[in-house]
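The complex is shown incomplete by one protein chain, all other protein chains being positioned as in the whole.
Should a chain be cited, it is by its letter among A, B and C, assigned in written order, with residues numbered from 1 in that chain.
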Amino acid sequence: MRVVRLADNSYGKSDVRITKVVRSGPTHTLYEFEVQVRLGGDFEAVYTRGDNSSCIPTDTMKNTVYALSHAREFHSPEEFARIIASHFIESFAHVRWAEVSILQTLWSRIPVDGRLHEHAFTREDSGLRVGHVRHERSGGGAAGDAPRGPAGVAPRGGEAVRGGLRGLDVIKTTRSGFADFLVDPYTTLKETADRIFATRIDATWELPVTAVDYNRIFQDARRTILEAFATHDSRSVQQTLYTMGEALLARVPEIAEVSFTLPNQHRIPVDLSPFGMSNANEIFVATREPFGVIDGTVARE
Amino acid sequence: MRVVRLADNSYGKSDVRITKVVRSGPTHTLYEFEVQVRLGGDFEAVYTRGDNSSCIPTDTMKNTVYALSHAREFHSPEEFARIIASHFIESFAHVRWAEVSILQTLWSRIPVDGRLHEHAFTREDSGLRVGHVRHERSGGGAAGDAPRGPAGVAPRGGEAVRGGLRGLDVIKTTRSGFADFLVDPYTTLKETADRIFATRIDATWELPVTAVDYNRIFQDARRTILEAFATHDSRSVQQTLYTMGEALLARVPEIAEVSFTLPNQHRIPVDLSPFGMSNANEIFVATREPFGVIDGTVARE
Amino acid sequence: MRVVRLADNSYGKSDVRITKVVRSGPTHTLYEFEVQVRLGGDFEAVYTRGDNSSCIPTDTMKNTVYALSHAREFHSPEEFARIIASHFIESFAHVRWAEVSILQTLWSRIPVDGRLHEHAFTREDSGLRVGHVRHERSGGGAAGDAPRGPAGVAPRGGEAVRGGLRGLDVIKTTRSGFADFLVDPYTTLKETADRIFATRIDATWELPVTAVDYNRIFQDARRTILEAFATHDSRSVQQTLYTMGEALLARVPEIAEVSFTLPNQHRIPVDLSPFGMSNANEIFVATREPFGVIDGTVARE
Partner (left out) sequence: MRVVRLADNSYGKSDVRITKVVRSGPTHTLYEFEVQVRLGGDFEAVYTRGDNSSCIPTDTMKNTVYALSHAREFHSPEEFARIIASHFIESFAHVRWAEVSILQTLWSRIPVDGRLHEHAFTREDSGLRVGHVRHERSGGGAAGDAPRGPAGVAPRGGEAVRGGLRGLDVIKTTRSGFADFLVDPYTTLKETADRIFATRIDATWELPVTAVDYNRIFQDARRTILEAFATHDSRSVQQTLYTMGEALLARVPEIAEVSFTLPNQHRIPVDLSPFGMSNANEIFVATREPFGVIDGTVARE
């Protein structure tokens, strides 16, 4: 009598790094992706009986990414993620869902003599772009198949496409305060009407599956988030998060919902009084730890 | 008319690093924890209206960890996580759930002249121990409050306690193969009856809330996992995962379920033939990327 | 009779992170520095006898950085490094040399409605700027005081100022080859006339101590390096290194010498032939390891 069971399982390949150069004339287009593939499905015998006949090796997943990057045309991480995820659903009847996450390094053309160079690039964005697809076989999906995407939610059947950005560093030196908060016996934080607000933005937004210009959406979304951050009079990280979400949904109609994770990268005023000096909100210690983290999802009504 | 809404939210403090020294006589006991706190509840006005009156500052969460580490007695990360999570549920009616994750650095006493030293320690385990508690207010819990714990599942009301380990490095040089797998047009991997199996084990197990000896359970679990890894004749990472789970549930009755994440840290045989040499399964390249990842959860029937 | 001796020593404080906001009107200027201080001198008794009377605590070094950031005016990491190093030489007769390294995070103003914002910033450079000063007491300097600066050379007495950049990511997709190299029995690398050249530039240059505009020099140097990288027809990483150095010395007369460290971040063509495809220099694997490293220093005759 079996007394234990495999309650859940999935597997895949991480950190498949691929460079694609499209050489249509002297001006080259460069894609640099880090791809992650995860599959769920009827793999129980691999675990419980050592029967590998249903096991698609993760080495094959890697090869598939390489081959599809050559065989198929795409212009965005979202499109390439859709291509990869669909491949596994269409090729293997025992795969119930496929998730593909792509991190894209954002290269900008180097300006030379006032013109953008044709084939030389540098990074003008410290962050990364994200494309994420969960493709679930229609009609399928058992209880144990927990989704692993950024927002953790996937439809029963069909594709869910998400875009986003990771690690967009921003800071503002005024128009940010934090006051009137709840005070309990363990509260020592002072209220402030003027503090530094620094964060590294992670944002993930839900996108249509039907044909849209994912690159235009990304550029609009990134610019909107930066502008909303810059211009908001912030009463809390939470309020700025909501404001950025509101602005994004107002300006980019294709986006149905956006989730943010905002670490609060504290800048703490230094007490200079031991040295006979007063600190007029000028000198701060930048601390890496501990740090606050604010999560929130803003959706259309 | 409002056209957007806050669909989900939570916040907290990460990377609260605390050292506690218990000086009961000359033999000191040392705890080093990295604590993370997350709260969910009625915080919507903080986001949408900039009304901070319900906002428990993350700075207060940090202070609370410090104060409770002094005021309360505990002997394990699981116990301390329970104390912290319960504090927030009991202190604030508008908090619907609290999650506390603790990573513990595992210090071992330095041997001097054949005896374990009273107050000097080194690390004999490259990994970390984990204690995790999700405490949900009884009767509460709204749809948008997605849990964020390792296994992503929490009861409606009450506490869920988990233990685990992170980053336990292991390697075996034989008794591991991978053959008879599915072959498709993208498969180039060769079958092998004798390969190196290297991984960094992450494991999380479900524990009782009622009084048990969490430290004894951790030691038993860690030893059982290591022994199962060492002695298994592996046909795949998946099968070894399941075998470790079976062994753990057989040997540690308090554990109801265990989840593993096992990266496959590939060691690839070097082709020495260009140098007129043959490689008798002796020389390998250790690669960091790309890497396979195998997940699985083993539960009692 | 003493049988061992202290042959060398130095100490200091690392990772002193400081933010300074200069609020001259509505347009704020933001400096974010990570400072490292090292001192050498007559500290032997601290080590050998536990006599701390000559020991300037590293905590004091940290406080000194904070206080000087307030008390003194500066516009560049080079100037601030000079201020800090001179402070220790002037304040303590037993300090023989002081080295100060500053890493500056490069913040750019966020554009809003076509204008650069007054107080909100993001990062448009993934790299960091460096200012480094070694200040040695005139007439002093004993044998054991090995310098620790980037180029490892310091004058006997006086200040040596260096600027530089760290982690400037660049890539070019053509106009780069590697051929006609030495071939020995262990060579399997194929010659190529067209490969991808990707690197993360570290550069350190020697600067005058007398008043110059360190910020203008940095901007000129950075732009010159990027342009030289973009426009060079490269026969090797080494040759491009030398070409960037030549261009820098030609365009920026204040720089006497420049040292580069260039990791070769290989992009390796994927063999697609197992899948019936040919790879026309289009699809590459980006590998992190192993990687080549090329060092070189270019100086004026």
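Everything below uses one rule, namely that a residue touches a chain if its C-beta (ideal position, glycine included) is under 8 Å from a C-beta of that chain, and two chains touch if they have at least 3 such contacts.
It should be emphasised that the depicted structure is a prediction, and the values quoted were computed from it without experimental measurement.
> Given that one chain is not shown, which residue among B:Y11, B:F178 or B:F229 touches it?
B:F229
> Given the contact definition stated above, which residue among C:L30, C:I56, C:A85 or C:V285 touches the chain not shown here?
C:I56
> Which residue, B:E44, B:D125, B:E159 or B:D180, contacts the hidden chain when the whole complex is considered?
B:D125
> By the contact definition given up top, give the residues of chain A that touch the hidden chain.
185-186, 188, 274-275, 287-289
> Tell me which stretches of chain B touch the chain missing from the display.
That gives, for chain B, the contact residues 17-23, 28, 30, 32, 63, 66-67, 69-71, 107, 110, 112-113, 117, 119-126, 168-175, 196, 226-227, 229-231, 267, 270, 272, 274-275, 277, 279, 281-288.
> Which residues does chain C use to touch the chain missing from this display?
Looking at chain C, the ones touching the missing chain are residues 2-17, 38, 43, 46-60, 62-64, 67, 91-92, 144, 146, 152, 178-182, 184, 186-189, 235-236, 238-239, 241-242, 245-246, 249-250, 257, 259, 263-264, 288-301.
Assume only the chains that are shown with their structure count from here on.
> Validating interface symmetry: for the copies chain B and chain C, is the fraction of residue numbers used by both over half? Same or different.
same
> Give me the C-alpha superposition rotation for chain A onto chain C, in degrees, nearest 5.
The rotation relating chain A to chain C comes to 180 degrees.
> In terms of CA centroid distance, which chain is the most far removed from chain A?
Chain centre farthest from chain A's centre: C.
> Using mean CA coordinates as chain centres, what's the gap between chain A and chain B in Å?
Centre-to-centre distance between chain A and chain B: 23 Å.
> Indicate the whole-number Å distance between the mean C-alpha point of chain A and the mean C-alpha point of chain C.
Once rounded, the distance between the two centres reads 31 Å.
> From the mean C-alpha coordinate of chain B to that of chain C, what's the distance rounded to whole Å?
38
> In chain A, what residues contact two or more other chains?
Touching at least two other chains: 17, 63, 67, 288.
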